[in-house]
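Removed: one protein chain of the complex. Kept in place: all other protein chains.
Chain nomenclature is as follows: A and B, assigned in order of appearance, with residue numbering initiated at 1 for each chain independently.
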Amino acid sequence: MSLITRANIARTLLLGFFLLFTFVPLYWMFITSIKPSDDYLAVPPVWFPAEPTMLHYTAALFAYRGLDGLINSVIISAAATLLSTVLGTLMAYSLARFNTGGQHLSFWVLSQRFLPPIAIVLPIFLIYRAVGLHDTHFGLIIAYTVFTLPVTVWMMFAYFRQMPKSLEEAALVDGCTRWQSLWRVAIPLAMPGIVAAAVFAFIACWTEFFFALILTSQTAFTLPTVFRAFLGFQGAQYGEASALAMVSLVPSIILGILVQRHLVRGLTLGAVRG
Amino acid sequence: MSAPATRFDALSEWSDRHFKWLLVAPAVLLILALSVYPLLFSVWVLFVNYDFTVPGHGFVGLRNFTRVLADPVARWSLWVTILLSTINVTIEFLLGLALALAMVKSFRGRGLIMSLLIIPLFISPVIVGQAWALLLQRPFGPTNYVLSQILGFEVTIGWLTQAPWNFIALVLADVWQWTPFMFVILLAGLTAIPPNLYEAAELDGVDGWRAFWWITLPQLGPMIMLAITFRILDAVRLFDTIFVMTGGGPGTNTYSSSFYLYTLGFTQFHLSEATAGAWMFLVITAILITFLVRRLLKAEPT
């Protein structure tokens, strides 16, 4: 057997194994979400239910307040994404074009990305309780804005850096104010990068658990925190948990795959072009 | 052709002059308000009593620190954090590198496989934990049944409740979610290696494993540094999957630092002690960041 085909077989095996590894948990969760509760403990396990049911979905959304969580997640993630994208893009533009604050400012923003959340969430919790922001949409929105800002800033920083500045300069000479040259020239041209940064910010908010767990309870709770209801020994709501998981993961996977071209830039905060 | 000066012109001129600062101001103010101010506020909390079980905010000196330092669970959770981060990042790196090598040449269906492989990155860690819990949990999950069939004897492992299996379960979930992270970055690095390096090496009679050791790894070096650094800094925060899968159990067996501080603050309500612990954790992380990022900047990826 030649070396080439041996390498090919190794590659096929590795990719096949890993794809299996990736999809088994997702498959099992999907099946569980449509499996009647009677099939839960069957031996051998039921790999595909004879009579699929949507009962778990309705129960998860209504009985366990999954729908409220979903709505909150949409509101909070969308608002935080909007804020983070707008503020982050403005800041990134300033850093990229004017080197504002030198290296210090940009690295200070970057360092925020690596702060352990536990260190920051404790005092935020205390302050929020004191000023009445605990368990409010607004409170979580601004927390998420700050939490996604470093990524947005650094992604857009890298994006603006590779855009030629002569277009904005032409606009200035043509009679624009700085703001007009930003708004009418730089922003439209950076749109693909801005959209990608926004999608990453949205996914980050959509999947976030830790801040939501601590900063919300009965009103502004997001989708991931609804899973608390299914933990421990409160009975076996496997189907409901799975149904809720499916509802949550489908949108973010679709969004993620739509911007996969920008993935490397997103994961490395713009350090690698990809 | 210039218009007469109006108040609007003056404003526009002022805002152009301070343009660069006006652009950064909102973001900076927000970060100051929600990150720097809370951290400063917590410095005060460090030295007072701030506890929902004990009223009042009297000065307590270093008590918050000494109590955390004296707590064996605190030390255990630090070990758990270090152990799990090391194992997770190592496996993710090796697997990610293997996958990247397998994907670097183009073949039919590569685009599709690429899209499938990155899916775990877009899923909430809570759901990842949930999915693995479903798969492993006794008696519901099919894992023990499948293992029994393969091995030919009855397997009854408590994957979420029995050491060391609970650690293996946590590693599985983390590796499942974050191997694609390593894979994506390393693949970008591999793709950027100029092919003429390999051609030149081939002329010199270097191929296969030796090409990998002599060309691929050194060329990939900065990218490896970057991927591992970013991954470590996230791995040490480990919380969500523990919360969902083992709940820290059995007992305090799978407490990570984040999980320990969370329970200290939010289920036992010793908030000032948790803050002291969080600051110590922050300092450890900061040292790690300084160490890793400095090496990273030295390696200077493109």
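Definition applied: a residue touches a chain if its C-beta (ideal position, glycine included) is under 8 Å from a C-beta of that chain, and two chains touch if they have at least 3 such contacts.
The rule is short, and it goes like this: contacts and distances are computed from a predicted model.
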Should one name the undisplayed chain from "Sulfur oxidation c-type cytochrome SoxX", "2-hydroxy-acid oxidase", "Protocatechuate 3,4-dioxygenase beta subunit" or "Sn-glycerol-3-phosphate ABC transporter ATP-binding protein UgpC" using UniProt, the answer is "Sn-glycerol-3-phosphate ABC transporter ATP-binding protein UgpC"
Answer key for A:34, A:60 or A:171 versus the chain not shown reads A:171
List every residue of chain A that touches the chain not included in the displayed model.
164, 166-167, 169-177, 180, 184-185, 188-189
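Following the convention adopted for this analysis, only the chains that are shown with their structure count from here on.
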Any idea which chain B residues touch chain A in the complex?
12, 15-16, 19-21, 23-24, 26-28, 30-31, 33-35, 37-39, 41-42, 45, 50, 95, 98-99, 102-103, 113-128, 130-132, 134-135, 139-142, 145, 176, 179, 181, 184-185, 188-189, 208, 223, 226, 230, 233, 236-237, 239-240, 243-244, 247, 257-258, 261-262, 265-266, 271, 274-275, 278-279, 281-282, 285, 289, 301-302
For the complex, which residues does chain A have touching chain B?
3, 10-11, 14-15, 18-19, 21-26, 28-29, 32, 40-41, 43-45, 47, 87-88, 90-91, 93-95, 97-98, 100-101, 105, 109, 111-112, 114-120, 122-127, 142-143, 145-146, 149, 153, 177-179, 203, 206-210, 213-214, 223-224, 227, 230-232, 236, 238, 241-242, 245, 248-249, 252-253, 255-257, 260, 263-264, 267-268, 271-274
